[in-house]
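Step one of this worksheet: look at the structure below.
For this depiction, one protein chain was excluded, whereas all remaining protein chains were kept in their positions.
Now for subunit A:
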Amino acid sequence: MTHQPVIPQDIQGNPVRVGLPMAMLAELTHRCPLACPYCSNPVELARVNSELTAAEWGDIFRQAADLGVLQVHLSGGEPASRRDLTEIAAAARDAGLYVNLITSGIGFTEARLRELDGIVDHVQLSLQGIDAEMADWISGYGGSFARKMQVAEWIGQIGFPLTLNAVVHRQNLDRLPEMIDLAERLGCRRIEVATVQFHGWADLNRRPLMPTLAQAQRAREIVNEARRRLRGRMVIDYVPADHHATYPKSCMGGWGSTGLNIAPDGVVLPCHAAQTIKGLEFDNIRDVRLAQIWQYGAAFNAFRGTAWLPEPCASCERREVDFGGCRCQAMAMANDPLATDPVCSRSSLNARLRAEAEAEAASDDIALVYRRMPKEKRT
């Protein structure tokens, strides 16, 4: 354990109140056949030989359930890249957790999907585009769209409840209505429309991916119209474009408040991008019990609560709403993880952020930097 005060304290030494976690993101591997240029995995990907074993995951799931976690999101990379996925998922279900599988679909055969029947509660299938041309270009994987649609059909036949996860950006946002139609045709109960978050890999692709202001406004209208039309038939969750907002999002519903993330190599994180924050120390589940990390881990306590907030957040009436926004964005742009999220209109950096986003959105650059594992990085 890196740092263990008797009373949990934030980064400024203020005492913090520690609640109970609800949801855990389990990144089973960073391997993935796709190479999406906005991948949420860190730019430094974890190697295969450092991955937690199925037995280790089983122990983690039991610890998580004891700690209050109700739902686990099996993610990656691509979870299907783990040959022992069924064993891992079964361990999560046995621990009493609600098991959500987050997948691109690539790597599943019908037989492997059927193995998860009765184990996985719900499937989230990613969508890179509405047709093969767009989806295969964005994912950097020829044939991915056709295979994904085949997997969607199997999911329907087996009867898994399905959510489509559409990641949107400048290149595909104009086709949002068709994405919603596709989700309806596939019998989805939900569609998540998430605008790219410009961290990590996506930060390397701001020029081709940054949506225009007009696109962001149009997307909001499309979502509102579809919500009215589909009420009671399909739920639409929408994550709008950060850079066109007035106020920041409440990252993770508040740092260290309800969610935690386990990286493939066992590092326990308050959010998937937290390792971009310099100076924070993270514990590994191989060395420390989960309850101990959640309660006393220095990284978890660093930004808990609101006592650490600087101005203009400290006196802001929204401080309990968004907790100053995203720490990783503050780190990336202000080079200070305590700063107000530059996405906020009250941040001194907001004018610069908006100007940059506008310039990026006006770019006609369509060259993508694809996500690659280190050994392939030579190209």
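Here, a residue touches a chain if its C-beta (ideal position, glycine included) is under 8 Å from a C-beta of that chain, and two chains touch if they have at least 3 such contacts; residues count from 1.
Note that in this section contacts and distances are computed from a predicted model.
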Listed names "Molybdopterin converting factor subunit 1", "Pyrroloquinoline quinone biosynthesis peptide chaperone PqqD", "HAD-superfamily subfamily IB hydrolase, TIGR01490" or "Cysteine ABC transporter permease/ATP-binding protein CydD", with the criterion being the UniProt name of the chain not displayed: "Pyrroloquinoline quinone biosynthesis peptide chaperone PqqD"
Touching the absent chain when the full complex is considered, from A:83, A:231 or A:286: A:231
Among A:47, A:122, A:218 or A:318, the residue in touch with the chain that has been omitted: A:122
Candidate in contact with the missing chain, chosen from A:9, A:40 or A:71: A:71
Touching residues on subunit A - with respect to the absent chain: 20, 22-23, 65-68, 70-71, 96, 98, 100, 121-122, 124, 159-161, 163, 189-190, 192, 231-235, 237
